[in-house]
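Note that one protein chain of the assembly has been removed; the remaining protein chains are unaltered in position.
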């Protein structure tokens, strides 16, 4: 049952991933990517990672909706009503990614993977929470600073008025 | 279901994403390729946690970092596209090669 679910979801994840670059409509491409993420989220649930699996589902839905807004904003052919391709060096990209896949797949089957150490804890969510608030706290602090830096940087880059400029006649900043 | 099959899935997702990142002209589509590559990373991290060392939470922390990186990458990417588009009406990578050596 679990094996069947794994293969169905795996084929779904890769298939939707390919669909992202095949479909004409940008809206469909965005939601194909979302479908790929949802498949991966359920794959994580199969690995007993309840929290991370549901987190991937939650975050990716929100992220892809934001993505969709930008896709429609910047793409020339958002609805796919005028078929067109926007690729460069397609053959080279195919060759490179194909050989990368072959190398990775060979590595997957040729590497002697280490034996399993330890067993799955009763509550993996608790263990990850405890570790990021304990021995792995530095990781979370770095992530926190990275998020703050990204927020500041993206606002500075994306705004055309700057922090202290207001529309004329609206000195208080109200809309 | 084994470590190998999960890693194979991760490799497939990574390669599809790599193809997109290399071949797409539009910056937004390129970012979708990058997201797919990180998607593969999520699968690989989770599989290593489950099949190699479930006793410690290292693999889970890695997945958490990857998810965050994905969100940050998208925020920065769109901010850069927006700035680029404002400055010179450009949204494809071929027109933004200023840093080319």
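First chain written, first letter: the chains are A and B, and each begins at residue 1.
Following the convention adopted for this analysis, a contact is a pair of C-beta atoms (placed from the backbone, for glycine too) under 8 Å apart; a residue touches a chain by one contact, two chains touch by 3 or more.
By our rule, contacts and distances are computed from a predicted model.
Matching "Xanthine dehydrogenase family protein subunit M", "Thiol reductant ABC exporter subunit CydD", "NADH-quinone oxidoreductase subunit H" or "Thiazole biosynthesis protein ThiH" against the UniProt entry of the left-out chain gives the name "NADH-quinone oxidoreductase subunit H". Under the touch definition stated at the start, the shown chains contacted by the missing one in the entire complex are A.
If you put the hidden chain back, the residue from A:5, A:27, A:46 or A:100 that touches it is A:27.
Of the listed residues A:51, A:74 or A:101, the one in contact with the hidden chain in the full complex is A:51. For the chain left out of this panel, the touching residue among A:68, A:93 or A:108 is A:68. Taking the whole complex into account, subunit A touches the unshown chain at residues 25, 27-28, 31, 34, 45, 50-51, 54-55, 57-58, 61-62, 64-66, 68-69, 79-81, 123, 125, 175.
FYI, only the chains that are shown with their structure count from here on.
Chain centres here are Cα averages; for subunit A and subunit B they lie 6 Å apart. Contact residues on subunit B toward subunit A in their complex (touch as defined above): 1, 3-9, 11-20, 22-29, 32-33, 35-36, 39, 42-43, 46-47, 49-58, 60-61, 63-65, 67-68, 70-72, 74-76, 78-83, 85-86, 91-94. For subunit A in complex with subunit B, the touching residues are 2-3, 6, 10, 13-14, 17-18, 20-21, 26, 29-30, 33, 36-37, 40, 43-44, 46-49, 52, 55-56, 59, 63, 66-67, 70-71, 74-75, 86-90, 92-94, 96-98, 100-101, 104-105, 108-109, 113-114, 116-121, 124, 127-128, 130-132, 136, 139, 143, 146-147, 150-151, 153-155, 157-158, 160.
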